[in-house]
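Missing here: one protein chain of the complex. Every other protein chain is in place.
Order as written gives the chain letters A and B; numbering starts at 1 within each chain.
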Amino acid sequence: MTVTTEKPQDAAPGHGHHAGRVSAGVFNPRQLAEALPDALRKLSPRHQLANPVMFVVWAGSLLSTVFAVSRPGVFTVGTTLWLWFTVVFANLAEAVAEGRGKAQAETLRRTKKETIARRLTEDGSHERVPGVDLRVGDLVVVEAGEIIPGDGDVVEGIATVDESAITGESAPVIRESGGDRSAVTGGTTVLSDRIVVKITTKPGESFVDRMIALVEGASRQKTPNEVALTILLAVLTIIFLLAVVALQPMAAYAGTLQPVVVLTALLVCLIPTTIGALLSAIGIAGMDRLVQRNVLATSGRAVEAAGDVDTLLLDKTGTITFGNRQATEFIPVGDATLAELARAARLSSLADGTPEGRSIVELCVRDHGLAAEPSEQERLAEFVPFAAQTRMSGIDLGGRQVRKGATDAVRAWVVEHGGTVPDDVREIADRIGANGGTPLLCADQDRVYGVIQLSDVVKPRMRERFGELRAMGIKTIMITGDNPLTAKAIAAQAGVDDFLAEAKPEDKMALIRKEQEGGRLVAMTGDGTNDAPALAQADVGVAMNTGTMAAKEAGNMVDLDSDPTKLIEVVAIGKQLLITRGALTTFSIANDLAKYFAILPAMFAGIYPQLGKLNIMGLHSPSSAILSAVIFNALIIVALIPLALRGVRYRPASAQSLLRRNLLVYGLGGIVTPFAGIWLIDLLVRLIPGM
Amino acid sequence: MKTLLAQTAAGLRVLVVLTVLLGVVYPLGVWLVDRLPGLQANAEGSLVSVNGTTVGSDLMGIDPKAANPGHDPWFHTRPSAVNGDPSTSGASNKAADNPDYIKVMQQRKTTIAAREGVDPAQVPPDAVTASASGLDADISPAYAALQAPRVARANGLPLARVLALVEANTTGRGLGFVGEPRVDVLMLNLAVRAAGPGAH
């Protein structure tokens, strides 16, 4: 049986983010000023070429400049200036996003001190070599106070390591050879003891190096969806370019040849500059949000994939339930009372340092008002530790020998001492076992007090979280080594959709393959070496930072906090990244409608007066109308930088309601906003002499 | 490239076979079926004969010219952009704001008003607008009514008789809603001539 505690339990150490909601990153207007130099540097044509939309704006601005220089005027110069501002603002957005990453990279870089490594030679002696000369496979010795020279696995010894440089977590962690806590990261400091580390990465490709590259955005490659979107934006740009180019002969036929500046202004207003300007900032900021949550992704692709996940594999222990079983109930048998059982249970566990033992004492304290600390007298008692042969533990106090342990072991022990075991013990034990719990029998030589029930305790809010995931269309599968009966009980209680019981690593692998065969994207967390193949196979594999280097290499994300539930947040960030792109694209395109109403009458009402009826905003003059549209087009980029960096609001909901909301806000909003914006700007622009 | 050539060659063979089926067998098959009584007359143009002379098609309007414009015995069809030549067909394709064509239409309106002795404002739209085919068989009942007094006068018939003939040659909407009410000009003129004193 399992129980949900309402005990506030720290599920996401150090963060406490609401699972469903991706919180806002901080945006400070001062960042804009700081990013300005970078933004100007990005005016180089080589940089602009990477973004087809903004390249067109850049080229258009250049063309306008030539025109403005040859025929200066208030309108021409004003428009040209604002065209350049459009380019600068786009650069600014990117520079601000990168700037935030740079600050983090700076911190990381400080950990990359020049280290001298002590390399083990074949004859067992040490040689001192610079850290950068280490090769994969080298063995190095690191002792207390020394910095680990490179990424690797501990192959000998055990040590406490300060990883705060990377994780920000000040509490030291234990790293030991063998097992699942063997990975160490270059740049972290050994606090105690001595370990031998086998180097697993080349210098320059270490974890820290990759992290720096990642947060700086230097190694940023466009993600698949971003590439597809860029294509779509490029096509839209081509269409508008055609529309504007073809407009000139049409205008000529009508008898009103248009100035180059006006055509350029029209083009820039029509092409999707808003999304074009913010696209890379959105991508960088998405990674940044992940980094802020102490998750490192090896690629943007992985972040996007996280948004697509259909199936989430979660380890039961540590993710869905607390790591250890806890005492949840005392069931007295025979003539023993509940109070007697509680006292006996407490006695048997007082000196038991295991989590189970501690949980028994806690239950006695909480529900039965017993003392947590042993009394003077109790301190004198002799502790009988758990042994594989006896399968029980307890305490010898005076004449009493209080024991708790596996029911059959204790039963045999009681019989041996001449006691009898009530018949209902078996029944109770079976019932607990059937419900996924573990029964412990508690007795004092020949007297049986009753059964202590140990259960898996599901972490708080798990059911809601899985409910949210279900609403997003994500299926959760619990992985456990428990028998199917137990697994089923816990699965039902935690609210997961499915479970895999008595799971061996190869079962996990088979499950991932099966899901993928069905076209589903699978995410999982893992830490052990035997998780590595599954992590590699999964579409999103989040390795725990405490895990082995093999696991970290196999996965495509590393959670520095080693919090398995964070996968849920990663999914939300992935989704938010896509939604931000989609929403701003929609907004950008929807904006065009108002711009047509501003610019077309301005261009042609002179020759066809009836087109003046389209000037529904009542803009002052043709010049002010065009300039206002251009200014709006530039300012909206700046106005949306915070949104691009923060990401649009995301709450888990069905696809349908998400789309409805975003269409309303960014589609309809995108149609309405520029009407108001251009009208307002025109009120100011008309004050400029010569407009 | 090899694929394209192979497919093109296959395409040629398929095209030849389909041409035989769809370009020869099908139309000739339809033609054959249309030889059936009841279909054949339609298939050959719904021709109208008077005394063994083919005088036109039931479906076509060719504007009769009066030998003496002062004594015009005919109901007239709508203006035709092809001068009522049934060996071809076509429309004016003039835009709704074509200044030259406005003059033409103004002219038509005046002419018709003068011919019928009415105010230009009474001339119905179909009388002054060229039809799409240039061969429109029909005029609106309004235009027929407008012409009836003159036709009656010129043919020496009582107006009531002519109006009755107009009525007889008017087709209403199918089932009361399909299409527009219309008067078949050729059949009306033939009926007027048959009824008139000048007949035979």
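Please note the rule applied: a residue touches a chain if its C-beta (ideal position, glycine included) is under 8 Å from a C-beta of that chain, and two chains touch if they have at least 3 such contacts.
One rule holds in what follows: contacts and distances are computed from a predicted model.
> Given the options "3-isopropylmalate dehydratase large subunit", "Electron transfer flavoprotein subunit beta", "Aspartate carbamoyltransferase" or "Potassium-transporting ATPase potassium-binding subunit", which would UniProt use as the protein name of the unshown chain?
From the listed options "3-isopropylmalate dehydratase large subunit", "Electron transfer flavoprotein subunit beta", "Aspartate carbamoyltransferase" or "Potassium-transporting ATPase potassium-binding subunit", the omitted chain resolves to "Potassium-transporting ATPase potassium-binding subunit".
> Which of the displayed chains are touched by the chain that has been omitted?
The chain that is not shown is in contact with A, B.
> When the complex is taken as a whole, what residues of subunit A touch the one chain not shown?
Its contact residues with the unshown chain are 224-225, 227-229, 231-232, 235, 238-240, 242-254, 266, 270, 304-305, 307-308, 310, 470-475, 518-520, 574-579, 581-583, 585-586, 589-590, 592-593, 596, 600, 604, 608, 610-611, 613-614, 650, 654-656, 658-660, 662-663, 666-667.
> Touching the hidden chain in the full complex, which residues of subunit B are there? Just list them.
Residues of subunit B in touch with the missing chain: 3-15, 17-19, 21-24, 26-31, 33-34, 38-39, 42-47, 50, 53-60, 62, 64-67, 74, 78, 84-99, 101-102, 105-106, 109, 123-126, 128-140, 173-174, 176-180, 182, 186, 189-190, 193.
To be clear about the criterion, only the chains that are shown with their structure count from here on.
> Could you put a whole-Å number on the gap between the CA centroids of subunit A and subunit B?
So the centroids are 76 Å from each other.
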